[in-house]
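Up next is chain A:
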Amino acid sequence: MKFHRLYLQRLTAIMALAILLFNFPMLGIVSDKFLDNGWPVSLLYLFAVWALLILALALISRKRRADG
Partner candidate 1 sequence: MVEAGWGIALALGYWVLLFVLALRVERKGKAQWLRSPYVYALSLAVYCSAWTFYGSIGRASSFGLSYLPVYLGPTIGAMLFPLLLRRMILLCKHYQIGSLADLLSSRYGKSVAVGSVVTLISLIGIVPYISLQLKAVSESFGLLMLESPFETATKPVFEDTAFYVALVLLAFTWLFGTRRGNMLEGNPGLVSAVVVDSAIKLLAFLIVGIAVTFWLYEGPGDILQQASARLDLRQLFDFSSTIRRDDWIWISFLSMGALFVLPRQFQVAVIENTQVAHVDKALWLFPLYLLLINLFVTPLTLAGIDHFGGNNFSSDYFILELPMSAGYSGVVLLVFLGGFAAATGMVIVETTALGNMAANNLVLPLLLKAGWPGSERDHNLSRWALNIRRLAIGFIIIAAYLYYRNISHWSSLVSIGLISFVSVIQFLPTLIGGLFWKQASRKGALAGMLAGFAIWTYTLILPSLASRGIIDAQWIETGPWNLTWLKPDALFGLEGYSTITHSVIWSLFWNCLCFVGFSLFSGQSIEERNQAKLFVDVQDYLQQQINPNEWQGNAYTADVRNLLHNFMGVAQAEQALKGFAKKHALDLEANPIADPRLLAFAERLLAGTLGSASARILLQSVAREEEFGLTEIMGILKESQQVIALNKELLKKSTELRKTRDELSIINQRLQKQDEVRNDFLSTVTHEIRTPITSIRALSEILFDNPDLEEADRQQYLQVIVRDTERLSRLITQVLDLERYDSGRQKLTLSRTYWSDIIEDCRASLKGLQEGKHVTLEVMISANLPPLIADTDKIIQLLINLLGNALKFVPENSGVIKLKVFLQQDFFEIRVEDNGPGIEPEYQQLIFEKFYQTVNQGLKKPIGSGLGLAICQRIVQLHGGKLFVESEPGQGACFCFTLPVLETVIVQ
Partner candidate 2 sequence: MRKVLIADDEPNIVLSLEFLFRKQGFTVLIARNGAEVREILKTETPDLIVLDIMMPDEDGYSLCRFIRSSALYQGVKIAFLSAKSKETDIRKGLDNGADAYFMKPFSTRTLLTKMLELLEKPQS
């Protein structure tokens, strides 16, 4: 039960983080910005955050199984 609660708390935290990062005003920061070689920062930002969130979710879910 304890681990289960911890697991849910971790997920909630990640979710809050995801909502913040995929939202305004965070997106406003990267909006309309381009790297020197022309890459749009917003695109890179979104996919990077997305990938990192998935990684975090994978770790949390794995840890839950390891914890029992």
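Behind the choice of candidates: all candidates are chains of the complex that A comes from, given by their letters.
Some observations on this one:
Going forward, contacts are C-beta pairs under 8 Å (C-beta built on N, C-alpha and C of every residue); 3 or more make two chains touch, one makes a residue touch a chain; residues count from 1.
Small disclaimer: the values here were computed from a predicted structure and weren't measured.
Every option in 1 or 2 comes from this complex, but the candidate touching chain A is 1. Residues of chain A that touch candidate 1 in their complex: 1, 3-4, 7-8, 11-12, 14-15, 18-19, 22-24, 27-28, 31-32, 34, 37-43, 46-47, 50-51, 53-54, 57-58, 61, 64-65.
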